[in-house]
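Okay, here's the structure, questions in a sec.
All protein chains but one are shown in place.
And now, subunit A:
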């Protein structure tokens, strides 16, 4: 995508600059120097947003019928985004992804929840069930690059024609057309920072302690077995050979205690994994970090790294690279989020980059809900309406409803599957909307998890009672975890389907109101509908979306 033009902007950082003193990285990037921050950053907006250049309402959104066939063109060769309806700021879209080798395409209806299959599978759930059970019918799942690079190694996945094929998506495709799915991979950066020890971010990339030298319990030294002629090796097992570029970091690499993941590496891994949507490597800073300079540096670095990712991306004809909006919790005019957004806008308007979609990052890390929704609100107001918006690492059912109201299309979170493994089911009703099946209350409770739920545990003739699940959890019967995982994913899928339905009928405000009132029933004993205990952030966020609860 316009490699020459990139040089005009910041472009890939010349090698000798990579070891500059930290303060240089906090300098406002050149391409942002002439940005007018007196007006909110936004581009490509449609009604009900404000138009890009003045305070008049933006033009109406152009919608297409739900079953419009996809068109992939040069400007977006691997993703086709259709908007079918808007209800307030909430939108019902379809994301068509370029079908993987030999597959029929499986469209992604939005809003969508993507279950997390960290290591190329969902815990206790076969892809057959996940894709063909109508209660689940997940069109897209997420896999983690960091984990896939460790086991089985991306080189092996590449040999298999990518993770789709490795997971069995190509076998028997004739007989089971519905058995196919899309994949999204993260950049790996977040895992490096959160899982690996002693991680440190430099301009070059993320440095972290070599996990092979410190095998965790039960690893048996078989990590990264997928690399030819080697059973244990490193992700980036050689130090840079460029003699002009000897630095302290490189010396660290030489003794193999530390490893380095550069933006180029992240993209190479993701190209080898072959997911339909891949993520630019961003400089992740914990959202509760207090050092403002660190955030500033990270924001600019995320822009620079995006350029390097674009440059390194070898498969833009079939894989969609999403940049990630960073900038901490600074939503102020001209603040870090705006600067990051302005950077992406600059690249798009200048034709340097044409991102097929945008991700909102740096959230779901322990920040306050008030900060959280304001960042989501600002990003949705800024990002172009003709592209999908993906909120990373979110979330809870309530978050999905609020953020969909603000205009988010895609979500991923380990919560529904992880909590299932602890014996917790997601259910409608008063917050927190969970049912702890290991509790004594469930021992003799003969109700199903949720009346009307279409999952295997609740629906049809099976009707597995809470008491039965309690009993199976007591003896750690695998079926308990399997059924709970299914229920929780079915709950999330049914939530996003209900939201989509409400948007298509232009009744999202009523849906959101009902949902919130179902979760917060405070005051209901006085014979009203309750809702006195609706948290302020929910009220404010929905009000920003034009919904009065």
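Please note the rule applied: a contact is a pair of C-beta atoms (placed from the backbone, for glycine too) under 8 Å apart; a residue touches a chain by one contact, two chains touch by 3 or more; residues count from 1.
One rule holds in what follows: contacts and distances are computed from a predicted model.
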Task: Name under which UniProt lists the unshown chain, selected from "Growth hormone-regulated TBC protein 1", "NEDD8-activating enzyme E1 catalytic subunit", "Kinase binding protein CGI-121" or "Ribosyltransferase accessory subunit 2" - done: "Ribosyltransferase accessory subunit 2"
Open item on the list: Can you tell me which of A:159, A:367 or A:518 touches the chain that was removed from the display?
Closed with: A:159
- [ ] Would you indicate which residue among A:185, A:456 or A:494 is in contact with the undisplayed chain?
- [x] A:456
- [ ] From the listed residues A:35, A:127, A:141 or A:273, report the one that touches the chain absent from this view.
- [x] A:127
- [ ] Just name the one of A:26, A:151, A:431 or A:498 that touches the chain not displayed here.
- [x] A:151
- [ ] Go through subunit A and note every residue touching the omitted chain.
- [x] 119-129, 133, 147, 151-152, 156, 159-160, 166-168, 171-172, 179, 218, 222, 225-226, 231, 439-441, 443-444, 456, 460-464, 467-468, 471-472, 474-475, 477-479, 481-483, 486
